[in-house]
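Below you will find the structure I want to go over with you.
Of the protein chains in this complex, one is absent; all others appear in place.
Chain lettering (A, B and C) follows the sequence in which the chains are written, and residue indices restart at 1 in each chain.
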Amino acid sequence: MHKDETVHHYQFASDNYAGICPEALEAMAAANTGFACSYGDDPWTARACTLLRDFFETDCEVFFVFNGTAANSLALASLCNSYHSIVCHETSHVETDECGAVEFFSNGTKVLLVPGDNGKVDLDAVEHTVRRRTDIHYPKPKALSIAQATEVGTLYSVDELKEVGARAKHLSLKLHVDGARFANAVAALGVPPKELTWKAGVDVLCFGGTKNGMAVGEAVIFFNRELATEFDYRCKQAGQLASKMRFLAAPWIGMLESGAWLTRAAHANDCAARLEAGLRQVNGVRIMFPRQANSVFAEIPPPILAGLRDRGWHFYTFIGSGGARFMCSWETSESDVDALLTAVREVAATVGP
Amino acid sequence: MHKDETVHHYQFASDNYAGICPEALEAMAAANTGFACSYGDDPWTARACTLLRDFFETDCEVFFVFNGTAANSLALASLCNSYHSIVCHETSHVETDECGAVEFFSNGTKVLLVPGDNGKVDLDAVEHTVRRRTDIHYPKPKALSIAQATEVGTLYSVDELKEVGARAKHLSLKLHVDGARFANAVAALGVPPKELTWKAGVDVLCFGGTKNGMAVGEAVIFFNRELATEFDYRCKQAGQLASKMRFLAAPWIGMLESGAWLTRAAHANDCAARLEAGLRQVNGVRIMFPRQANSVFAEIPPPILAGLRDRGWHFYTFIGSGGARFMCSWETSESDVDALLTAVREVAATVGP
Amino acid sequence: MHKDETVHHYQFASDNYAGICPEALEAMAAANTGFACSYGDDPWTARACTLLRDFFETDCEVFFVFNGTAANSLALASLCNSYHSIVCHETSHVETDECGAVEFFSNGTKVLLVPGDNGKVDLDAVEHTVRRRTDIHYPKPKALSIAQATEVGTLYSVDELKEVGARAKHLSLKLHVDGARFANAVAALGVPPKELTWKAGVDVLCFGGTKNGMAVGEAVIFFNRELATEFDYRCKQAGQLASKMRFLAAPWIGMLESGAWLTRAAHANDCAARLEAGLRQVNGVRIMFPRQANSVFAEIPPPILAGLRDRGWHFYTFIGSGGARFMCSWETSESDVDALLTAVREVAATVGP
Partner (left out) sequence: MHKDETVHHYQFASDNYAGICPEALEAMAAANTGFACSYGDDPWTARACTLLRDFFETDCEVFFVFNGTAANSLALASLCNSYHSIVCHETSHVETDECGAVEFFSNGTKVLLVPGDNGKVDLDAVEHTVRRRTDIHYPKPKALSIAQATEVGTLYSVDELKEVGARAKHLSLKLHVDGARFANAVAALGVPPKELTWKAGVDVLCFGGTKNGMAVGEAVIFFNRELATEFDYRCKQAGQLASKMRFLAAPWIGMLESGAWLTRAAHANDCAARLEAGLRQVNGVRIMFPRQANSVFAEIPPPILAGLRDRGWHFYTFIGSGGARFMCSWETSESDVDALLTAVREVAATVGP
């Protein structure tokens, strides 16, 4: 199925190259105490739900699914019928990196794209997309999907988010947040999670566990409880109901009770800040988007990028720009960052101006 | 989302009430060594694939997905178009317990049911179902799906399986095996896995990891490699591609290298045998199907069943029969079995003849 | 694509072997008067809707689609989500003759079968199907689908229908009626259409135009108007929105204004009655179901059936019984019936007792 590749100790391709953080792994092991009811009727699932309700300071509905593709697609499918459409940013993950999963889970819901600076939706473009046509040949816009942090590592401020929420409401759009890196956003913005969710009008959040340090698993959080009706059936039919649910739920207990969700995310953000600061010192390098969470997008002369790849560094090319994405994770160390910066400087020196 | 329930130390409801067996958990922890490429381009995934190819003694295609519902549904969707149909036993899991997942993943493939003794498909009924109509108002049968072990805990012998394979070929049906408890079947039949798969004409097997002792994860094994074309895309779109794939793959390494896949399954089978033997001694209890793997289906007077439930024992009622299903797992101990038997006897004594 | 076959002047295979009745064809031609707005914004569509509302004596929502498969499937898809299920009779057309269309349009809604005498659902079996399980592995029953007339040509009386409606309501099931031969039912029962629909609790009716005498087209009638929300979008996306809608709508005007819907259906029923009476006189022939609408199901000795086929008569074999279905249409004449009866008698005489 897959070609063998050696393990790369130092790399910045994605935060899903990182392993399981100790708090998550220990919680899994701690849940491994004999028999437990399956499919979520176990005390760990109950406890994790309670902790998430405390976390958001509201009585939200909580579901645990296996990965982000499923979390986003199922959440959006619960907001839309097949003949509806979802408005999102043209760089959004649901558009560019899920191989048509949204369309598959919803049986055809169309994704309509809007531009916007720094990976954030332009609200006038959203409004235009909703208002420009009302005929039945045009799939009726029903949901607005944004990401926090965005695909280019930026953040919606609380005020921006409130504006998004208000406009969504004004346009009768349900508001979905792809929070694969929601912990990084909270850590960076330093506000209570409720400020970034239901208080701003978010209907459903896909809260990422994997990139925060877990082995597998995301939480789908419905602040609008009505929208969660029969979501358990939806998960079951779509192959997203874990039989040994406790092992999906327990890591959330570990992360939330220990505070690791925050410290691990803050650490990743700090690494990115350190990397950004270092890159800014390198001639010919340009930071492409405000660095706000755990990634740095930089335009770097192609010969330097080639040189880094030759030395075994991993990072993504940013589609269409010739730039590079460096992603930091809970497992990235300051010395990893420094090693990368050293490599950049060395390669740059070789390549010349 | 879920109501809290206390943990039940002794129970027989399902093998998915069991935890993670040590060999699987240790292998997960052992894979947690820093960065690794995601989505399967890591050495653990490669190693697990190699081990599974060795296991089946053939160059099969191997994919790891999150659970059995997805494994079966995706495998069947790769065999059929939406206007085809799948023939399976009327008690099969894909029909009775997956909430329409097969129809969902395949966008409408119909499931056609056949009877058969002891949970095994009657091949003449299969042939009748395929041959009885050839008009386009009838979804064209394209796949035969059986389970090994079956939903009622019985096994297809090697000879029976060859007959199934030959008939499927004769009818131009692809052959799918739901192997949620495939390890138990191999342990019970004592033959090399190849005898129960490709040598008998099986095209694709869903090999269950969860019930064998893992936290999460099943392997989809294509012996007919052509059918695996683009199956990775299918998994991705359907939300079944793990980003940190190594943690789905590593447990297979642990189970296969240690031989735990066999010893754990054999132990569960032995517990079921012990339970069967004990139940046969109880007046008024009738074993419903040949006990061949890790479950016992018994017709037990309803007052006894009620008494057992009152004492906190968990087991499933077998739909439509008034009987009971007792499932043993890797974690079931002999003393658990004996405690259940004691309880049965005590309750039976109270209830009277 | 299709093999050429000569036209059969006398046959009883299906009422869709008949042509277009004059009232429908003339109405189509009458609507062909220059330009008209497309997609239903034309006066013929408006008029047809009004006539259907008058017909049912209620302010129902009306949509015109191309055929019965689409009408039933779209109507059911509007009642259910993919993880729900539909309960219907085991001989129902949506189960046996639509090649998985219900599952396709709804993206996986499962069809659950119940038995029942004379092609009518046994309400206790319906209740059992709804009540027997409430776990999320079982697709939640959400709709009851019946046919009027049924697949075996019988009718639900007004009282039976009220009982069906009451039970559906009691079980929180929406009630769908496949009315491919609804006109025949109304003609036979001699009651106002409202008595067979909304007054009995029917939520949505698929009212067949094709078998009543039109070239193409069925009307989907929502008595429960809420369920019709955005049904126009659903039709559009599913390829069921006619651009030149007036030609789907106009035949309804022709049929309803002239009363042909009734006289044509009554004529077909009368032919079936004549055929039934004649067949009852033939030795060895047994009428299988009460003949109530426009078809006769009869058990006839296989040599006689073979002899009829040899003489070029068309009829369907009734699956699993060795019987035969004779269907009369608006275009069947008394002399067609008599010719068939003569042929039966002649063949029977040849074959001997």
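Things worth noting here:
FYI, contacts are C-beta pairs under 8 Å (C-beta built on N, C-alpha and C of every residue); 3 or more make two chains touch, one makes a residue touch a chain.
As the structure is a prediction and not an experimental result, all values here were calculated from the model.
Here the chain not displayed is in touch, across the complete complex, with A, B, C.
Among the residues A:Q11, A:S82, A:T197 or A:N269, only A:S82 touches the chain that is left out of the figure.
Across A:P22, A:G100, A:P192 or A:P303, the single residue that touches the chain missing here is A:G100.
The residue from C:A27, C:V111 or C:L241 that touches the chain not shown here is C:L241.
In the complete complex, the hidden chain is touched by one of C:E163, C:D232 or C:E257, namely C:D232.
By the touch criterion stated above, the residues of subunit A touching the omitted chain are 82-83, 85, 96-101, 103-105, 107-110, 132-133, 136-139, 319. Contact residues of subunit C toward the unshown chain are 1-11, 13-14, 16-20, 25, 28-29, 31-43, 45-46, 49, 61-63, 65-70, 73-74, 98-101, 104-105, 107, 210, 215-216, 232-233, 236-245, 247-248, 314, 331. In the full complex, subunit B makes contact with the omitted chain through residues 39, 81-84, 107-108, 136-137, 139-140, 230, 232-234, 236-237, 241.
Everything below uses one rule, namely that only the chains that are shown with their structure count from here on.
Counting the residue numbers that touch the partner chain, subunit A and subunit B have more than half of them in common.
When each chain is reduced to the average of its Cα atoms, A sits farthest from subunit C.
Centre-to-centre separation of subunit A and subunit C, using mean CA positions: 50 Å. The centroid of the Cα atoms in subunit B and the matching centroid in subunit C are 42 Å apart.
Centre-to-centre separation of subunit A and subunit B, using mean CA positions: 34 Å. Of all residues in subunit C, those touching 2 or more other chains are 82-83, 107-108, 136-137, 139, listed in ascending order.
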